[in-house]
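== subunit A ==
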Amino acid sequence: MKRTLVAAAVAALTVGSVAHAETLRWARAGDSLTLDPHAQNEGPTHTLAHQMYEGLLQRDMSGEIIPALATDWAVTDDPTVWRFNLREGVTFHGGQELTADDVVFSFQRAKMPTSAMKELLASVAEIRKVDDLTVEIVTEGPNPLLPANLTNLFVMDEGWTLENDSAEPQDIANGGDNYVAKNTNGTGAFVLESRVVDERTVLTANPDYWGKDDFPMEITELVYTPIQSAATRVAALLSGEVDFIQDVPVQDLDRVAQADGLMVATAAQNRVIFFGMNQGADDLENDNIDGENPFAKLEVRQAMNMAIDREAIKRVVMRDQSDPTGVIMPPFVNGWTEALDATPEGDAAMAKEMIAAAGYPDGFTIQLDCPNDRYINDEAICQAVVGMLGRAGITVNLDAKPKAQHFPLIQNRTTDFYMLGWGVPTFDSEYVFNFLVHSSSDERGTWNGTGYSNTDVDEKIVSLASETDADVRNGTINEIWEQVQSDVLYLPVHNQVLNWGMSDGIDFPVQPEDQPHFKFLSYSK
Partner candidate 1 sequence: MSIPNASSASATGVQPVSRPSSSHDEPLLAVEDLVVEIPTRRGLLRPVDGVSFELNAGEILGVVGESGAGKSITGAAIIGLLERPARIASGSVRLAGKRIDNLTGDDLRRVRGGEIGTVFQDPSTSLNPLQRIGDQLAETARQHLDISRAESRDRALLALQEVGIPAAAERLDAYPHEFSGGMRQRVVIALALIGEPVLVIADEPTTALDVSVQAQVLTLLKRLCLERGTGVMMITHDMGVIAETTDRVAVMYAGRVAEIGPTPSVLVNAAHPYTRGLMASTPNPASDVAEGLVQIPGAMPGLLSIPAGCAFHPRCDRAVPDCKQKRPPRETINDSDVWCWVASQPQQARHD
Partner candidate 2 sequence: MIAYIIRRVLQGVLVLAVVGFVAFAMFRFMGNPIENMLGQEATRLDRAALAERLGLNDPVPIQYLKFIGNAAQGEFGVSYRNGLPVSEMIVQRLPATLELAFVSAVIAVVFGIVLGVFVAIRRNGIVANIVMSATLVGVSLPTFLIGVLLIWIFAVELGWLPSFGRGETGTLFGWQSSLVTVSGLKSLVLPAITLGLYQMTLVMRLVRSEMLEVLRTDYIRFARARGLPDKTVHFKHALKNTLVPVITIIGLQVGQIAAFAIVTETVFQWPGVGLLFINSIQFVDIPVMAAYLLLVGVLFVSINLVVDLLYAVVDPRLRLQ
């Protein structure tokens, strides 16, 4: 009762003091790993970096690409050359003027061997300065998707970086503790005030920000605290110790939404959850069928696809916070169609019959490898699927473990049946095909743990990279999807839904990549 009053008072205060001197206390599960903008390619690290650094382009709160340091961009007459015009009058926090040299320097830095961002620039052959406010990026072959790869590539000040001996990105494998891992000098909306790693990072609004009239910019101080335990994170929000949290456990959404002074914002996430089956092997490691691989039979895979009751998972495990799907890409992705997304009707009895018909009247036993600290309710989803497959006659032994032990299994092709989640930062099907559909090789198919290998499909995938005709390209994408779907390459489960919990009165839509850009935040009431 008392707390409610306090919360109400706090809310009233919030309403009263309009847009000035607003402190936002923000918590999520993990901390940024480094302040060096090119040293890690990882969500929370990018999120923090986005507050202080900017790239040529960025995605807004709805996922659309908008101008940032570049005001406009286009392919030149040469389809392998992109030209970017830089914004005038932009200064770094340290006062330095932004020039094309800084951009060239930053891109070259991001392509260095110790950079974590270099894969995103793999197709970039050269970056060059045209004049002080113009740069050109040359790609190896036409790359219609280049802009999508540039939204997380941050621009640093060349002089400042070199002065502080940080020409190369922080190299963890080589005792790499550098200046820019602890200090920042970006062009972004917020300036680093203080930071204690894993504990507390304080940012203040950048008074000289170029976009201070273009964005709400209502927060004056941003305090970021990682809180690892989900229960404690929710408790901190409920008790009013923080104003904004990411990663709200789905079961606590109602409680947060109903609490006085708090609300939940929801949006579909750019991440699909699915199961992979090792259908390429002659025999499986951990099954009870000798000499043959039940996953190699299409009927078995179809039956399993049918056995999974996605609606039940959504209703119970995900508390309606998921979007069941029949394809392994989120709806934002180029190539997505409603027909592909349609889920098969869950029918355990039918599935059982099909498995019997495929030669396993008594079913069979397999092992499911599942992470327990990576996706929303990952272990619970696996458990539910174990039960569903059990009713279809497949006995599943569940082995749930931390992601650090789970992912190497997929990388090393030592799992028969596994869970994986996938986000598509380029918002295009090619990215999915490259990693998940193409035959596993050094370059492509690195996350394809299914042993699936189809030369025809592989060729089509490779052709996508250099196809400049959008219609032709989309046609090929559709063909590949048709093949993938009819082969039941994966068992899609759902697209994750993002939930942010926050104080009432904050107007802040959920960003599909889970990247809050706080310059967009405004206090609505």
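The rule is simple: a contact is a pair of C-beta atoms (placed from the backbone, for glycine too) under 8 Å apart; a residue touches a chain by one contact, two chains touch by 3 or more; residues count from 1.
On the choice of candidates, all candidates are chains of the complex that A comes from, given by their letters.
If you're wondering where the values come from, they're calculated on a predicted model, not measured in any experiment.
**Q** Out of the listed chains 1 or 2, which is the one touching subunit A within the complex?
**A** Touching partner of subunit A: 2.
**Q** Please output the residues of subunit A touching candidate 2 within their complex, sorted ascending.
**A** 2-3, 6, 31, 33-34, 36, 39-42, 116-117, 119-120, 170-177, 181, 196-200, 225-229, 231-233, 235-236, 238-241, 373, 401-408, 411, 422, 435, 442-443, 446-447
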